[in-house]
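So the structure is just underneath, and the comments pick up after that.
Every protein chain of the complex appears in place save one, which is left out.
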Amino acid sequence: MSDTPPIVELRGIRRSFVKDRQLIPVLQDINLAVQADEILCIVGESGCGKTTTGKIIAGLLDPSSGEVIVNGRPTESYQGREKALLRRQLQIVHQDPFASLNPAHTIGDILSFPLKRHRMTEGGAGLKRRIWELLTMVDLTPPGDMVNKYPHQLSGGQRQRVSIARALTVNPKLIVADEAVSMVDVSIRITLLKMLLRLRAELGLTIVFITHDLALAKYFAWEGRIAVMYLGRIVEIGRTQEVIANPSHPYTRALLAAVPEADPELTRHKQAIRLRSDDIPRLTDIPRGCAFHPRCPYFIPGMCDSDLPELASAPGFDQQVACIPVQRGLPLHVHESQVAAEAHP
Amino acid sequence: MIGFATIATPIGLLIGLVCGLVPLAAGVYYKQIPVGVIGVIACVISGFACGFLGGVPMILLTYGVVLSYAYVNRQDPFTSRAALIDVTFEESRVEQFQRSMANLGNSIRGAWRALTRNKAGFLGFLGLTFFLVVMVFGPLFIKYDGQAHMERRVPGAFAMVAAPSAEFPLGLDWKGRDVLSHMVHGGQTLIITSIQAGIFATVIAVVLGSLAGLVGGVADQIISTIANFILTIPAFPLLIVLAALVDLDSGFLLAVLFGVLNWPTLMRAVRAQVLSLRERDYVQAAVALDLGLWHIIAREVFPNMVSYIAVNLIFTIRIAMYSVVGLVFLGLVPLKEPDWAIMIFTGRQQGVLFLPQAAGMLLSPIVAIALFQLSLVLFARSLEEIFNPRLRAGV
Amino acid sequence: MTALPVTSAPPTLPNDPKTAPTLRQQWRRIRRSYLFKVIVQGLVTIWAVTTLTFFMIRQMPGNPFQVRIDDLMTRQSLTYEEAYRAAATIFNFDPDRPALLQYADYVGDLLQGDMGMSITRSGTTVSSLILRYLPWTLFCIGLALVISFTLGIVLGLAIGYWRGTWFDNLVTTLASIISGIPDYIIALLIILVFGVQLGWFQIGQSRGGVDPTITPALSVAYIASILQYSFLPILIYVLSSVGSWILAMKNSTLSTLGEDYIAVAQARGLSQNRILSAYIGRNAMLPLITRLAISVGFIIGGSVIIEEMFQYPGLGRNLYIAISTRDYTMMQGIFLVITAAVVLSNIVADLALGWLDPRVRLDKGDEL
Partner (left out) sequence: MTYKPDEVVLSIRDLSVSYGAQRGRVRAVQNVSFDLHAGETLALIGESGCGKSTLNLALIRQLPKTASIDGGSVLYTYRDGRQVDVLKYTKQEMRRYLWAECSMVFQGALNSLNPVIRISEMVYETGEAHGIPRLEARDRAMRLFEQVRLDAKRVFTSYPHELSGGMRQRVLLALSLILRPQIVIMDEPTTAVDILTQRSILDVLKVLRAELNFSVIFISHDLAVAAEIADTVATMYAGEIVERGPVNDVFYRSRHAYTLSLLNAAPRLSAGAETLDSIPGSPPDLIVPPPGCKFHPRCAYVQDVCRTVPPPLVAYDDGKRLAACHATEQVQQDAQATRILSPDAILPIVKGGVS
């Protein structure tokens, strides 16, 4: 780990939303440090709070409680010009190409607003040159065709490129890609990811990549880290190569075993891990202790359903995990109720 | 507000002609004579109708349209497809002005194309133009026939009212006056009041709606409760009471009163629209880019609401006219003659409602109001397309 | 602007044991229930409207006293003093009593269900007058609403389902025309064109609600005459509102047709009627239910002119008379009834929506 402070650190972050007169706790106690220049993937099923975490990292959403520390200083300590500069250093690329660009603006407008607003270029000529460079950087060539087009005249992939170019106008330090490629065709998805990797190397960017597609996460963050989330908590975080090859938390293992592979022999010999129940608990009544215990095949009564597991290291694993039996190195046996479940499928 | 009647005078005609010279010269210079001529006519009409207020802006618009036909910017880097290095981005002030005028011209032509594409909408537009032309230019050609004409009474007839005849195409009213002159002069107060009322209601609704939508919290609660409260009281009876409350002589006060009463429905719609737009990704991206609250309201949220507001403005004008005519019809608002609504009211009051020969006096204002309302509704449809960038540009 | 943070940390979730609910708990459950809130809101609105109208109508120029004096002077050409004395004897209305005291008495009586005495028609209570006129208006508006709503739903569904046919174009153009023209303009057009010019029916003699010569009884003649007299007002109410119902239902049908469950229903080989009724009809109708409540207020508003035009003895006309004769108590009474009707229709609409659309179940967890 480099000695410089993490670019963004979340400490004890909680976030709830009010939905028709009910308070719904989406994030409970997130502790996460995003190192400068790294690629961090946040994976999890829908409703696990990964998008909310991404928005808090990008400073677009305030936490209900807990602290957001940027470059070693809490966000509240930034005032005036410094706060404005900080605001521009954290950018986001959204999931839906159809909603991320304002239908009333041409591509030229979209890119020139931030450039003009923050006087990143001098005069009309400088503005045009910068727009030309940005469009070329995201492979939207020839720029001449793109500038006067409206978003509805572009394909999904092209729109995401405009989204990325827009984020780059203010020379950000960190970009949160919130499912940025999941609504684009498979073949174009990889070009976008490769472009993001290239831009990261060229511009020294930190990228937080949020996705529900584990295979994509493995490919994109192979050199970086991956964090697995379940019901508003991080259950496992570590270097991608360790987490994928040697998963520690039962939920991660279940996920990795459940994902089909684009390789017939490989995917048909994978042994899925049968969970004790299929239905996901509601956020309004999260199970006591480890939230996964009602579904976990290796559930140990008295341990898993009483105290709250914290992220900690565990024997035989480099990554951190929030599962008490694993932290204590206990062998994981399939719980007897699981056996009963198999008796009558 | 500037009443139209006072301005539509010969001096306005002169101003219009002078302003028309600019588009004509541009037309000749850019070899677009027909477009230049249209430019001149536009300047004359607007100059004549509203003097300088109409003439001067028309110069810019028409010049832009003429330019857009001829404009090719050889040197604009984005159209010349050249590679980055050998492209010069320099552009002088004059060229920039030229380019912006060409863009203005293009957007006007785009609006015209969108307008003509929707048949029903265009029909509505024609209807409205007809009424406005009659209202502004009619009084010059047809003198207002104010005094009673005893001599026109048909011998032995019960009342002075006369059915349409060759000499009086729309017949005579109960004082033997020419109904046609009343029709031509009678539209102004009614139409102006309705438009003013519509604008007041829309402005209040948009301001309060965006406030409630953007700020939310307490402001939202207060505004919404007031709106619900006003909505519960049936609008028309309340208007009757208020109309009696305030002794209205001019249409302007009536318009303000109507505006105060009819903003809730539109406010609720605007608030819902703002709430939904606020959640859009591109608004959040604008927040991330630190483009400022003003930019978000004016450039991100508002352009997507313009077509919505324009359509609702038209509907509010329609409801306003409904209420104004209703009040006059019940005799609760003593508007001055000549006025379409008063013609109906006096028709009923004088008991001529059931006389067949009173058809001219009664039917003409009724048909006029019905047609005006109808063209408003139809025109609203093409407004939707004019302001919606997707529909207009994506042809 | 980032969403406002919820400052309080999430409270510990209450999962109190399932003992028999104590009275306090039951009251809390009722208090939190949706229906209770809506009724309370309704009452508050009615009270607020009555208060507002109470003070507002007193600001109107002139008062019942002067109006009667002017009336006597003009019609029976009495001198001012004679008219004053004559008016004073009939009226029990004291014009210079401070408004606040009047208000206090009025609310006091109101709570006991007494809406006070009509000023101009002294001796008769406002409630008796309202009870006499309300049925007429209720009958007209009620019937008109039922007709135009059902007609709107059926026609809207038809042109939505068979869009693009000549039938669709015809009905859509007609609907947008009549929805564009105000109700009293339609009324005048009908009277003048069909009544006066073509003479299809005699306008002159159809005054009032029913032929006075027939004794009010459940006889066929009586009912026939009621229908005959109310035919025109109802026709105009229907014409003025059916247009917007048809267009609203058509748009709602078109958007419902785009839903997946329609494609699935067709793929399941369900009959066309089944799809039209249970799938498209029911789903497309939901948004119109809420509009129903709002349109009640609108039609009541329109009834003032229509009833005045046909001398129809309904609340609308009497409101107009009350306003012109400045009969304060009568006005307050009628405004109270109108607002109550609008509030009631809102509640009915909510209930209907709750019943028709399971997703909007009233008992969202807090059953009454």
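The chains carry the letters A, B and C, assigned in the order they are written, with residues numbered from 1 in each.
The criterion applied here is as follows: a contact is a pair of C-beta atoms (placed from the backbone, for glycine too) under 8 Å apart; a residue touches a chain by one contact, two chains touch by 3 or more.
Computed from a predicted structure; not experimentally measured.
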Full-complex contact with the absent chain, from A:Gly157, A:Gly238, A:Pro309 or A:Pro325: A:Gly157
Residue among A:Leu27, A:Ile273 or A:Cys296 that touches the chain left out of view: A:Ile273
Per the touch definition above, residue among C:Tyr279, C:Phe298, C:Tyr320 or C:Phe335 touching the missing chain: C:Tyr279
Touching residues (missing chain, whole complex) on chain C: 164, 259-261, 263-271, 274, 278-279, 282-283, 286, 356-359
For chain A, residues in touch with the removed chain: 45-46, 155, 157, 185-191, 194, 212, 214-216, 218-219, 222, 241, 244-247, 253-273, 275, 278-280, 331-332, 345
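In the analysis below, only the chains that are shown with their structure count from here on.
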Approximate Å spacing (C-alpha centroids) for the pair chain B, chain C: 32
Rounded Å distance between chain A and chain C, as computed from the means of their C-alpha atoms: 54
Sequence positions of chain A contacting 2 or more other chains: 59-60
Shared interface positions of chain C, touching two or more other chains: 2
Of chain C, residues touching chain B in the complex: 1-2, 4, 45, 48-49, 52-53, 56-57, 59-61, 176-177, 179-182, 184-185, 188-189, 191-193, 195-197, 203-204, 294, 297-298, 300-302, 304-305, 308, 319-320, 323, 331, 335, 338-339, 342-343, 346
Touch list for chain B against partner chain A, complex: 77-81, 84, 87-91, 96, 280-282, 284-292, 295, 299-300, 303-304, 389-390, 393-394
In the complex with chain B, residue positions of chain A that touch it: 58-60, 84, 87-88, 90-92, 94, 96, 99-105, 108, 113-114, 117-118, 124-126, 128-129, 132-133, 136, 142-144, 147-148, 150, 152-153, 163, 166-167, 169-170
